[in-house]
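Please read through the structure below; I'll follow up with questions.
Removed: one protein chain of the complex. Kept in place: all other protein chains.
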Amino acid sequence: MSINPNESVAVSPSIPHHRKITFSHLMNKYGMLFVLIAMVILMSFLSDAFLATQNLINIVRQISFVGIIAMGVTMVIITTGIDLSSGSVVALVSVVAASLAHPGEYPLIIPIAAGLCIGICTGFINGFITAKGKIPAFIATLGMMTAARGLALLYSGGRPIGNLNESFLVLGKGTILGIPFPIVMFILIGIISHLLLSKTKFGKYTYAIGGNEQAAKIAGINVDRYRIMIYAYAGLLTAIAGMMLTARISSGQPSLGLMYELDAIAAAVIGGTSLNGGIGTIPGTIIGALIIGVLNNGLDLLGVSSYWQQILKGAIIAAAVLLDSRKNKRA
Amino acid sequence: MRKNKVWALVFIVTLIAATMAGCGSDKKNASSNEPSDSAKSSSSASAPADGKTGGEKKKLKIGAAMPIFDDKWLSYLYDSMKKAASENDVDLVMVDAKNDNNTQLTQMETFVSEKVDAILLVPVQTEAVDPMLEAAKAANIPVVVVNRKPNESALKDIYAYVGSDSLVAGTIQMEKVAELLGGKGNIGIMNGQLGQEAVVNRTQGNKNVIAKYPDLKLIREATANWQRSEGMTLMENWIQSGEKFDAIVANNDEMAIGAIMALEAAGKLDKTIVAGIDGTVDALDYVKSGKLKVTAFQDPMGQGKVGLETAIKAARGEKIDNKMIDVPFEVITPDNVDVYFKKWGK
Partner (left out) sequence: MDTEYILELEGVTKEFPGVKALDNIHLKVRKGTVHALMGENGAGKSTLMKIIFGIYTPDRGVIRFKGNPIKLHGSKDAIRLGISMIHQELSPVPHMTVAENIFLGRESTKGFGWINRKKMDQEAGEWLQSLNINIDPRTKMIDLSIANMQMVEIATAVSHHADLLIMDEPTSAITDKEVERLFAIIDSLKKKGVTIIYISHKMDEIFKISDDITVFRDGQCIGTKAAADLTQDTLIQMMVGREIKQVFHKEPADIGEVALSVRNLTRNGKFRDVSFEVRKGEILGIAGLMGSGRTEIIESIFGIVPADAGEIYIKGRKVTIKSPQDAIRYKMGLLTEDRKITGAFLPLSVKDNMIISSIDDFTVKGYIKGKLANDMCRAFVERLNIKTPSLNQTMLNLSGGNQQKVLLGRWLMNNPDILILDEPTRGIDVGAKAEIHKLMSRLAQTGKAIIMISSELPEVLGMSDRILVMHEGVPKGELEREKASQERLMELAYS
């Protein structure tokens, strides 16, 4: 939106009013979208199979789990925090939900409620320790990462938990109007998270806390409470992803979600979320997740060796962070 | 403030509930706790037995340094060691390193100072065994390493290595697949976590066999990090690549199951042979239903029994010709799957 030119808004000479849309300005704002588009075009030339509908659906479905987690992680990073526990919480949710989802034992609501509850609780603990205990988020969530994985192994005795209820499996395998359920959830949660972050008080406070915590306090924001809520929301999304993933592989596994936290953080950072806080968007993170998805899928299609895949992924993340720091310097 | 307290309460209750649920299921799953209990009882129960038989001949004492008691597969290995120990009337002291190298080293040093007659070692990490072996060597106590193969230099210092050769596993897995394919077809190999010994050697075994058949072609190889979910993703992408796969050969069963799920969803499972390694209970279900055509069973009971018997030989100072003792992998197919269900006690 722009200001009505008829209004008498004086413009100081230091700020160019008729800002020309320059290349670097566009790159700053939409750089990663261009990268995504360029990758899609490149891949479609390199592999005939890439643009097939089924393949595109696969890409989105494959990335939907990490993508959903990344949305919560984005919010956490905007507040200058970090969440290293996502992968382990996926595992804990997975084994607990699976253990309650055997056919003929409990109604579907029980495993789902238990899973969501674990997600929210672990997120709450992360937030509580960070906000009230004044412990760096890196350490608090590192602790949760270890503890949740340990709990998952303890709970499951180190074994996968199979034999799951058909109705539970719908979470991972079902479709709505022909669209796989995880993709529907990815879109739905994407919209909800985007609105939450851009249009609500909760969202504005999230940015404010990350932008300047001290100023946020003085502006009358209950910083601790909102911080805890943000981590709890991240935990909730992690739980949703964890249950859908469990349903998709028909098995609750204590080793599930290994390194997901890093993929989620990578998606957020590639999507322009600043580790210095105060900056980041959900559409950006979705683009970041899709870039990772297209990269993984494309390299698999081309049969590129796993070693090279890792190197390329690392290079892209480093480049994204570099772009981010350049952007900040310019501003 | 009040709201915070309510939240705190909810959190504490949940945490306690979760912990208790965890413990509860652990008890249900008795086998995972069993080794520690029986380990204690075997060492204490052997004391009176010692008095009974004691006298003219000293009873052999064997120390067993184990990496982690809380592991399903290893628990079968521990049980068979104990069974063999009581059959041979030797005193077996089994300790848990809780997956910590340092703890294991301390435990080995304790065995040395206790002057046990031989040591059975399942290393926490194969790269970290050298200082442990040095301690034993200095005291002239023979060490038998079981299940996890240490590096070449360490092999010189031990009495024997009892285990199943990863190379053999990869070989017999691929041979069975080759047989099912009639020696002709396109192969995709799914690797576990890159760089691990089992991944390198299982894959090498696969490739050695492929090299023998001119019509077998390895068209894709990539990692799925031992994970079912990643195996599924990888398979989906491979299917989309348009390549025709006649067989998917995975380094373990979980990745193979992931591949099966992706192939099934794409309606291509009946045209593709999927093979895994390990013979886990889940995998046996898939073998039984015919979806998983091949898996290789690594025999914990065999390794435990042979390991202990080798340790007795070592304690008695017997000479052996070959210090590499192989407990072979066994191929599981739908034809013999019921035998293995029994082995797992199902």
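A and B label the chains in the order they appear, each numbered from 1.
Please note the rule applied: a contact is a pair of C-beta atoms (placed from the backbone, for glycine too) under 8 Å apart; a residue touches a chain by one contact, two chains touch by 3 or more.
Everything quoted here is computed from the prediction, not taken from an experiment.
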Touch partners, limited to displayed chains, of the chain removed from view: A
Absent-chain contact - pick from A:I129, A:A152, A:I279 or A:A320: A:I279
Hidden partner chain, touching residue among A:Q54, A:T146, A:T175 or A:T200: A:T200
For chain A, residues in touch with the removed chain: 1-3, 7-12, 14-17, 19, 195, 199-202, 204-205, 207-208, 210-212, 214-222, 274, 277-279, 331
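The rule is simple: only the chains that are shown with their structure count from here on.
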Chain A partner contacts - residues on chain B that touch it in the complex: 4, 7-8, 10-11, 14-15, 18-19, 21-23, 25-26, 29, 32, 70-72, 191, 194, 219-223, 225-229, 232-234, 236-238, 240-242, 254, 257-258, 261, 265, 280-282, 285
Sites on chain A touched by chain B in the complex: 47-50, 52, 54-55, 58, 62, 96, 99, 117-118, 121, 124-125, 128, 151, 153-160, 162, 173, 225, 228, 245, 248-251, 253, 255-256, 258, 296-297, 300-303, 305-307, 309
